[in-house]
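The complex appears here without one of its protein chains, the remainder shown in place.
Right after this comes subunit A.
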Amino acid sequence: MAEFFAMGGYAAYVWSSYALAALVMVGLLAATLKALRGAETTLKALEGSRPPRRRRQQRNGAAASPAAEVGEG
């Protein structure tokens, strides 16, 4: 196991490469998910804060109504 982590004496170079790639890729994914959640929350609040343009939304049932109540409150 120790031999595996030593990477034949090149541990610093090999492991920093993999760590950097992981950091960048996970970081980008996390930032993306955060932005998506944020935008979806804002959109929900905006949609709830004004009466639905079409009555069709109410027929769709419970899914649309709680958001509307939150927005109005």
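The rule is simple: a contact is a pair of C-beta atoms (placed from the backbone, for glycine too) under 8 Å apart; a residue touches a chain by one contact, two chains touch by 3 or more; residues count from 1.
The criterion applied here is as follows: contacts and distances are computed from a predicted model.
Student: As a check of understanding, state which of "Binding-protein-dependent transport system inner membrane component", "Heme exporter protein C", "Sarcosine oxidase alpha subunit" or "Acetophenone carboxylase" is the UniProt name of the chain not shown.
Tutor: In UniProt, the chain excluded from the picture bears the name "Heme exporter protein C".
Student: Which subunit A residues would touch the chain omitted from the figure, given the whole complex?
Tutor: 4, 7-10, 13-14, 16-18, 20-21, 24-25, 28-29, 32-33, 35-36, 39-40, 42-43, 46-47, 50
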